[in-house]
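All protein chains of the complex are present and in place, except for one that has been dropped.
So, chain A:
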Amino acid sequence: MTEILGVPVAVLSGQLMLGVINGAFYALLSLGLAVIFGLLKIINFAHGAMYMLGAMCTVLIFDAFGVNYWVALFVAPVIVGCFGILLEYFLLRRIAGQDHIYSLLLTFGIALILQGVLTNIYGVSGLRYSMPEMFRGGMNLGFMFLPYYRAWVIVAALLVCFATWFMIEKTRLGSYLRAGTEDSQLMQGFGINVPLLISLTYGFGVMLAAFAGALAAPIYSVSPVMGSNILIVVFAVVVIGGMGSIAGAVITGLMMGVVEGFTKVFYPEGSAAVIFLVMVVVLLIRPSGLFGKEA
């Protein structure tokens, strides 16, 4: 029982865990995309940049003010979320209701600016962020070694995903959000402040991305370019899952992380490409995506 298909169990489960962690980040990011898409009907091309801002912010407020990890985990998303609300208010709102291509290009331009400016200031090599004291080390589960921080990432990501699901499906604010997704004009007619709701939704989606970034800061290399590649993968995840349901986005994200982890064990060269290949297969068999409703 120490080997499965010729691969040691420790290696397999280790990669599997890394896969679940990547999957947790995909889940958080695609969840944010789906929330924004639901109400605003736009694809936020700046989502990767927001993830990057979350991570950068965590590092920078630590360097400048010595803000500790737990505070940063809360403060960084709030800062980035506020920034997102400003973007929505001053730019996105002005082109609302026009061809979706324009909002996509606008957010792409914003991403280029953010990434480019920060690259000029901090370079691409990456900043260091030291692991919080209490997360150093890990425990031996018998068949594998589990670092504490990685376990925490999975727990935290799943908690936030669950909280988001709960908020959208079970609370009054969430019911407004779902109603707005169906017909925002009618809702405006009922006296609900839709423009405010849109701002908050965009801010919240961006916050989820920044939270993922803050969570990633201690384990991934923090640099201005960290957002662009992961964003393309998340797009593929979103195409695979469809943006119809919250749970669908989360499940697809985790699943794709695991698929990627497995590929790393059996065919390392293909691990970067496997999610895109899954996307192609899904599109050929079920064009609306695994959890999608619309054609």
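Everything below uses one rule, namely that a contact is a pair of C-beta atoms (placed from the backbone, for glycine too) under 8 Å apart; a residue touches a chain by one contact, two chains touch by 3 or more; residues count from 1.
Definition applied: contacts and distances are computed from a predicted model.
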{"item": "Among \"Possible ABC transporter, permease protein\", \"SpoVR family protein\", \"Sarcosine oxidase subunit delta\" or \"TAT leader-containing periplasmic protein\", UniProt-listed name of the chain not shown", "value": "\"Possible ABC transporter, permease protein\""}
{"item": "Per the touch definition above, residue among A:67, A:111 or A:127 touching the missing chain", "value": "A:111"}
{"item": "Of A:208, A:238 or A:290, the residue in touch with the unshown chain", "value": "A:238"}
{"item": "Hidden partner interface residues of chain A, rising order", "value": "42-43, 91, 94-95, 100-102, 104-106, 108-117, 119-120, 228, 232-233, 235-236, 238-239, 269, 272-273, 276-277, 279-280, 283-284, 287"}
